[in-house]
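I'd like to ask you about the structure that follows.
Yeah, one chain of the complex is gone here, protein chain that is, but the others are all in their spots.
Read from first to last, the chains carry the letters A and B; within each, the first residue is number 1.
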Amino acid sequence: MPVKFSIQRLSTYYGSVQALRSLSMDVAPNRILGIIGPAGSGKTSFLRTLNRLNDLLPDFRAEGRVLLDGVDINGPDTDPVLLRRRVGMVFAMPVPLPMSIYENLVYGPKLTGIRDYQRLGEIVEKSLRAAFLWDEVKDRLNLPALRLSGGQQQRLCLARTLALSPEVILLDEPSSGLDPISTARIEEALAELKSAYTIILVTNNTKQASRVADETAFFLMGELIEIGPTEKIFTAPKDRRTEDYVTGRFG
Amino acid sequence: MRLPPRLTQAFVVSLLGLATAATLVILVFVIVFILRKGLPAIDSEFLFTKPQDMGRAGGILPTLVASVILPLIAVAIAAPLGISTAVYLTEYTRESRVTRMIRFGADCLAGIPSILFGLFGFIFFVTILRMGWSLLSGGLTLALMILPTIIRTTEEAIRAVPNAYREVSTSLGATRFRTTAKVVLPNALPGIVTGIMLGVGRSIGETAAVIFTAGSSLRMPASIFDSSRTMSVHFYILAREGLSSEMAYGTAAVLILSVLAVNLVAYGLMNRFIRRRS
Partner (left out) sequence: MIRIGEKTVRRLLMAAAFSAIGGLLLIALFIFKEGLSFFIETGFRRFLFSDVWDPQSGRFGIFPMLVASLWVTLGAMTLGAPLGVSVAIFLVEFVPRSVMRVVKPTIELLAGIPSVVYGFIGVMVLAPFIRSSFGGPGLSLLAASFILGVMILPTIISISVDAITAVPASYREGSFALGATRWQTVRMVVLKAARSGIIASVILGMGRAVGETMAVIMVAGNAVKIPHSPLDSVRTLTANIALEMGYATGRHREALFATGIVLFVVIMILNTAAGVMVRKRVSGKRG
């Protein structure tokens, strides 16, 4: 099986608080990996380690190795800025930057040096279509992004990430604040996207994982309890704690 | 004997209310008094002609010009320095002994009396650097004076920018500099402008630091290397030497109106900024 991300004995700390405990797993390309687990189980910390967003926090520390296509992302050969262009991220709450829809979408591409308007226009359209947002906003790309509804904002954030043409997309509970219809739209988009990307989806909604994920990992208290094909995790988990969680006995 | 708590409260509250009313009355009196006596003196001749006979007659044009140029020089120097300082403190470093030292320095600078700025500007810019009494010497001195205000307000404005914006920008592959330039500073702009405007207001009203650095020549300045008299210095000289109370009141009125206008803009921006945040 090909491997996109290989995580080896990863531990993370915020000051003296440990978030992840010696976590090891492989992430396959062109699939959706769902990560489930109760609040505080380290899911978000894990995600933010993969694009080194945790670097922004002054007292963050990571041990172990994270390999992207075989190269250590914390190694001297990796530029975190370039890494983040390859590993895009959609946050839990939709955070459009306070600019127009168009400016939000070209923010990333412009940083990579693309200046050509036609080219930018193509990227905008392609990303919006992939996020199922094109038809709703195509006539008002200059509208401030903050005027969109919550569901539209989150799809805009997805499109904004796609505009970077990343290899991996990290989604941190992308539908936690959304209504069921918007959630369905996002999930629909993800199903389409997986053929071209590696998708890691953190969710506190086990049903969402069961709907869209190919594989599912269960985190608890900073540890990886179990990882496997989604169907197996939900119907025949090996670990008692996984079973308790997916059947809704806690969390 | 003890009064019942309710009665004590009523008594104390009336006293406090009285204090507040007195304060407002005094402060409003200052403005109304000057404007009532000064506004009649203001006409286009007063604003747009040169003074005659040491300022006993004519207008205040050169001083008006000096009062525009001097704050501009001060801001042109202090704004880049102050904004850079604030960006460094908030975006480029962690709290440490160095940042505490920088903040302490800025706080102390803010407390230095203007006469000491005047002394320093006189010895350093005017004498040692041989700039003479000039708009440039005055502007540099004022720049130091308003620097702490700009640092403080910019820092507050930057801290108010939601962290999520920084994370999003970073996650989209922006360097720290790009994130600061494209997301943080534009969102902090109203707060930054507020700080700058407060600095401008202070520069317009300042006298002690200016009189020893920009001098008091009544001629129209031809360049920033010329000595020039600002409105506040002109007003001070008119009032102290008893040259003409009509001219003094008129100058004071223009002075107050410009400072209030500048400060009003500053507070207006700040309010809009605060409202947008909440």
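Operating definition for what follows: contacts are C-beta pairs under 8 Å (C-beta built on N, C-alpha and C of every residue); 3 or more make two chains touch, one makes a residue touch a chain.
Everything quoted here is computed from the prediction, not taken from an experiment.
J.: With the missing chain put back, one of B:A57, B:A76 or B:C108 would touch it. Which one?
T.: Reading the full complex, the residue touching the unseen chain is B:C108.
J.: Which residue, B:F46, B:F117 or B:F273, contacts the hidden chain when the whole complex is considered?
T.: B:F117
J.: Counting contacts across the full complex, list the positions on chain B that touch the omitted chain.
T.: Per the touch rule, chain B residues meeting the hidden chain are 5-6, 8-9, 12-13, 15-17, 19-20, 22-24, 26-27, 30-31, 33-34, 80-82, 84-85, 87-89, 92-93, 101-102, 104-109, 111-120, 122-124, 128, 144, 147-148, 151, 175-178, 198, 201-202, 204-208, 211-212, 232, 235-236, 239-240, 248, 252, 255-256, 259-260, 262-264, 267, 271.
The rule is short, and it goes like this: only the chains that are shown with their structure count from here on.
J.: With chain centres taken as the means of their Cα atoms, state the distance from chain A to chain B in Å.
T.: Roughly 48 Å, centre to centre.
J.: Using the touch definition up top, name the residues of chain B that touch chain A in the complex.
T.: Of all residues in chain B, those touching chain A are 94, 162, 164-175, 178, 182-183, 187.
J.: Hey, which residues of chain A end up touching chain B in the complex?
T.: Of all residues in chain A, those touching chain B are 51, 53, 56, 58, 81-82, 84-85, 88-89, 91, 93, 95, 97-98, 107-108, 111-112, 157, 160-161, 164.
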